[in-house]
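All protein chains but one are shown in place.
As written, the chain order gives the labels A, B and C, with residue 1 at the start of each chain.
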Amino acid sequence: MGSAPADLVRTIYVDGSEGRTPRLPTDLTTLEDAAAKELTATAFGYVSGNAGAGATSRANRLAFDRWRLLPRMLRNTAARDLSVSLFGQRLPSPVLLAPVGAQSVVHPEGELASARGAGDAGVPVVLSTAASHTLEDVAEATGDRPRWFQLYWPSDRTVAESLVRRAEAAGYTALVVTVDAPAFGYRPADLDHGYLPFLHGAGIANFTSDPVFRAGLPDGADHAAVVAHWARIFANPSLAWDNLAWLRSLTRLPILLKGILHPDDARLAMQHGVDGLVVSNHGGRQLDGAVAALDALPAVRAAVGDAVPVLLDSGVRTGTDVVKALALGADAVLYGRPYLYGLALDGERGVTHVLRCLLAELDLALALTGCTSIDDIGPGLLAPPGPLATPAHS
Amino acid sequence: MGSAPADLVRTIYVDGSEGRTPRLPTDLTTLEDAAAKELTATAFGYVSGNAGAGATSRANRLAFDRWRLLPRMLRNTAARDLSVSLFGQRLPSPVLLAPVGAQSVVHPEGELASARGAGDAGVPVVLSTAASHTLEDVAEATGDRPRWFQLYWPSDRTVAESLVRRAEAAGYTALVVTVDAPAFGYRPADLDHGYLPFLHGAGIANFTSDPVFRAGLPDGADHAAVVAHWARIFANPSLAWDNLAWLRSLTRLPILLKGILHPDDARLAMQHGVDGLVVSNHGGRQLDGAVAALDALPAVRAAVGDAVPVLLDSGVRTGTDVVKALALGADAVLYGRPYLYGLALDGERGVTHVLRCLLAELDLALALTGCTSIDDIGPGLLAPPGPLATPAHS
Amino acid sequence: MGSAPADLVRTIYVDGSEGRTPRLPTDLTTLEDAAAKELTATAFGYVSGNAGAGATSRANRLAFDRWRLLPRMLRNTAARDLSVSLFGQRLPSPVLLAPVGAQSVVHPEGELASARGAGDAGVPVVLSTAASHTLEDVAEATGDRPRWFQLYWPSDRTVAESLVRRAEAAGYTALVVTVDAPAFGYRPADLDHGYLPFLHGAGIANFTSDPVFRAGLPDGADHAAVVAHWARIFANPSLAWDNLAWLRSLTRLPILLKGILHPDDARLAMQHGVDGLVVSNHGGRQLDGAVAALDALPAVRAAVGDAVPVLLDSGVRTGTDVVKALALGADAVLYGRPYLYGLALDGERGVTHVLRCLLAELDLALALTGCTSIDDIGPGLLAPPGPLATPAHS
Partner (left out) sequence: MGSAPADLVRTIYVDGSEGRTPRLPTDLTTLEDAAAKELTATAFGYVSGNAGAGATSRANRLAFDRWRLLPRMLRNTAARDLSVSLFGQRLPSPVLLAPVGAQSVVHPEGELASARGAGDAGVPVVLSTAASHTLEDVAEATGDRPRWFQLYWPSDRTVAESLVRRAEAAGYTALVVTVDAPAFGYRPADLDHGYLPFLHGAGIANFTSDPVFRAGLPDGADHAAVVAHWARIFANPSLAWDNLAWLRSLTRLPILLKGILHPDDARLAMQHGVDGLVVSNHGGRQLDGAVAALDALPAVRAAVGDAVPVLLDSGVRTGTDVVKALALGADAVLYGRPYLYGLALDGERGVTHVLRCLLAELDLALALTGCTSIDDIGPGLLAPPGPLATPAHS
């Protein structure tokens, strides 16, 4: 498994020299600008849009930029292994596709293309409840590769149970419960466009395909009635810690909470028997002004110790970002918007391109920091801002 | 009362999807750019202009950006109540319209439209002494909603007394005495345009309608003579702490001082029997280089403890700004320039739009930080800049 | 004397409203952009150009921006006095024209127009050795107002002595010896243009008019020979502390050293009997990367205590900059490039305009900070960056 990333690097350098048109950029921080030129304003607004004035989105990036790497030399890094173990599964790298809903907004094949493209790059998928395609269809697209299911916990418990049962049946091996979205964030791009994909039918396939959901519909319900029913049960602002016991009793899948930022919430999660955490601020799309996810990570890790895996999303763009997240305590990262831009620009191939670039840079970062495995990445690689020492006089 | 903001949110999301032309932006930090395109240079210069090179105006915004929110999850925030109590009155939210003079410069209906628009959004008005419409007319426009009166204390004490008596009679329930304007600030936009609204008759309606002021005019005074008389008595650079006793003896209305930044001045205010404070630097329009109001807030709050309400203005733009101000010790905020831009762009409806956006984001911020009431907002929601913890090694 | 600035303010506000074309901007930080549009590239490059990549010039401005003012309210500031005493002279304000050489590059009347314009605004002149007009002519233009002479100490001691004697005879009352220019700075604007004013004859009038200098010329010396002779003696890189005794013995005028940044040099100056210091980095025109003058000021003041006056230049642009410099320990400031831009844009009137704006903002800053005299300005007016206090929790 460890040889794949090396192949990726070689392929990029050598294939790259042969040219391909149109090419996506290899600087993954520039994908957003490339996508802005291709997508409609509403589609680009939906994918790139942040809560409020975008302060948290910027903070996410600044938090990565603040840390510097202090590499080691002459350590024989010819053979490198990017694989990690999570919940008893060996994954090719510490990167998973972050759950993003309504992907048909940017590409007709949506999550199916993302799943295939990620499969080509060896990256597991975390599928969103709000997918444009059913979890069963996406499961088929991922083949025999690992897949997890993200749960927006509906206010109708029977629908929630049905979704979990279907995810189990379709071979999803972990449940990622998003807890930072008791309500939609205040997102000016969507508000200015008067556009929410779900009200147009995108991203509700897991509901319209669900027998329990359908049973709740009035006879002869038209599209508007279906959407209205979805709107009634989708959001669940009354969720509280005590509700977790019910979910815990429902399934033996590992349960992760996504959206934890406060170390006290991390401790509460441990007390409620949660199996893992995703430190996240929803990519800056929920609470404008929320702390950067990377800034919250060390305190969350300190709060839970080694008890459970801690993942991170929000702001990851490059291979060295992955190194920084791992050095600060993450076991793996979820990778979000950049693959959406790849999907928007070139479908399945675009997703593969973006992920191969990411893994190539990660693999090179191991070589260049003196690491041969993910376990070699630790806080010793990190330098604080500013001089590492000051001259005696100053 | 607590249900109104939830309605606002629902309306914005659902109505927003139906479209309306022309629409004002929902990112309230972009209103100034939108207004710049519509207003004349003199009108825009008057509203947006800052003292000097604008350092304090920028500092106000940076102070808000510096703080990060550390939200809590899974706390059942389905029911939320934004209301607060001030001086024995229950207000729908911790937001009041800041006093801004001469609003006819940007819209012919001026303060009347602002008062009606604020009323539609459930926001009380603090009317400026320098209004373009008389305090009696604005009182009528606010109907039975709470209204406060801002006092520029004229150097002619008989006129000052007359203004206070009229405010009492018109149902204003608090006096906000501005203390940071013993002289007009040095405002290059107005100076470059050679434009002061008051010299053109805008913003002196409370004087020209005042019997005591009129009695001081020479017989047959033309417009120029009226303005000259106004200029003689409007500013009062000799005001000092000792003068407060006279005002205190004059009225039973609660007296707030607006423009306090130094904690020692906050203590002096307590010694002089003041009922409340507004921490403010006049939106950066008086002393260029003055400390950001938000930076001054915690020290002022620490100086007065819980003795009196402390409000804040200067730099508030978004719903999460309100959360930050309250977490740092404010009981409520005054909201200024953004509503002027709403007024400029769409009159009364524009004011309502801006305030509904603000309250919607505030309401969502409660949901997303795990709060169900304004009292739940405290310093525990705030994260300092940078990582919340550092890995053991670094 | 204290009433003049108040007159200035009134005039600006009231006259300003009457309009004048062309008008110079009243935001003094924008003068450079205005001048850039009017001047030739070589002239603008000479005046605005900095050493190297301009880091020190930017640092000068950032140092002013870093400090915030914490104003006091309700202190009766109706009557304000800007005057200060230096070396037994009462000056109308703590502002003097900084010495700038070769002013004929931007305006044919050069230093004569500057001196007249400064006189109209009540600002004393510090005339540069490298003036385009003779010190005698400029003395005449300043009339009976205070004037100081800046000395570039030539390597020919007889010429140095002649300059000092002439300055004494022409009524200059202090000598400002520039010590930060043992060589010209590395100034890319001038280097790129291949343009040094002095090689074209601008800024050497005090030499060509000097009998001792002329006596050193070969018979029949043409323009090139005069310039070459000037180039041989103008710079004096071998100057050292011991040389000061000779100058001290030469004159009873107070001697200030201009260009001191290190507190140890300030102490050495005291040991060598110097009468005053000008903390300065030559406006960022000599050593790129030099510390901001304002950052150096408190340490220099601490080093000399109250023994001698300490002045500051480099980066002063606005009236609140003057307040900050004084609060950090300066007794007065030298004001440089902005008046050059005023001179370039409107000659003598432009200089007056710029200085009146500066003094108007300074006067208002006193009113708005609760001061009635320059002595009221102290470190208590300064706030450090960031919150003045933090809430208990954080």
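Everything that follows uses one rule, which is that a residue touches a chain if its C-beta (ideal position, glycine included) is under 8 Å from a C-beta of that chain, and two chains touch if they have at least 3 such contacts.
Computed from a prediction, not measured in an experiment: that's the story for all the values here.
Participant: Could you run through the displayed chains and say which ones the absent chain touches?
Facilitator: A, C
Participant: Can you say which of A:P124, A:G319 or A:G336 touches the chain missing from this structure?
Facilitator: Only one of A:P124, A:G319 or A:G336 touches the chain omitted from view, namely A:G319.
Participant: Which residue, C:L257, C:L359 or C:I374, contacts the hidden chain when the whole complex is considered?
Facilitator: Missing-chain contact among the listed residues: C:L257.
Participant: Which is it among C:V95, C:V164 or C:V179 that touches the chain not included here?
Facilitator: C:V179
Participant: Applying the definition given at the start, please give the residues of subunit C touching the unseen chain.
Facilitator: Residues 52-53, 55-56, 59, 63, 66, 179-180, 182-186, 188, 190-192, 194-196, 199, 237-241, 243-244, 257, 259-265, 268, 286-292, 294-299, 301-302, 327-329, 378-380, 382-384 of subunit C touch the chain that is not shown.
Participant: For subunit A, which positions touch the chain that isn't shown here?
Facilitator: Output for subunit A: 9, 12-13, 16-19, 23, 25-30, 65, 67-78, 317-320, 323-324, 360-361, 364-365, 367-369, 383, 386-394.
By our rule, only the chains that are shown with their structure count from here on.
Participant: In steps of 5 degrees, what rotation angle do you get fitting subunit A onto subunit B on the CA atoms?
Facilitator: 90
Participant: Subunit C: which residues touch two or more other chains?
Facilitator: none
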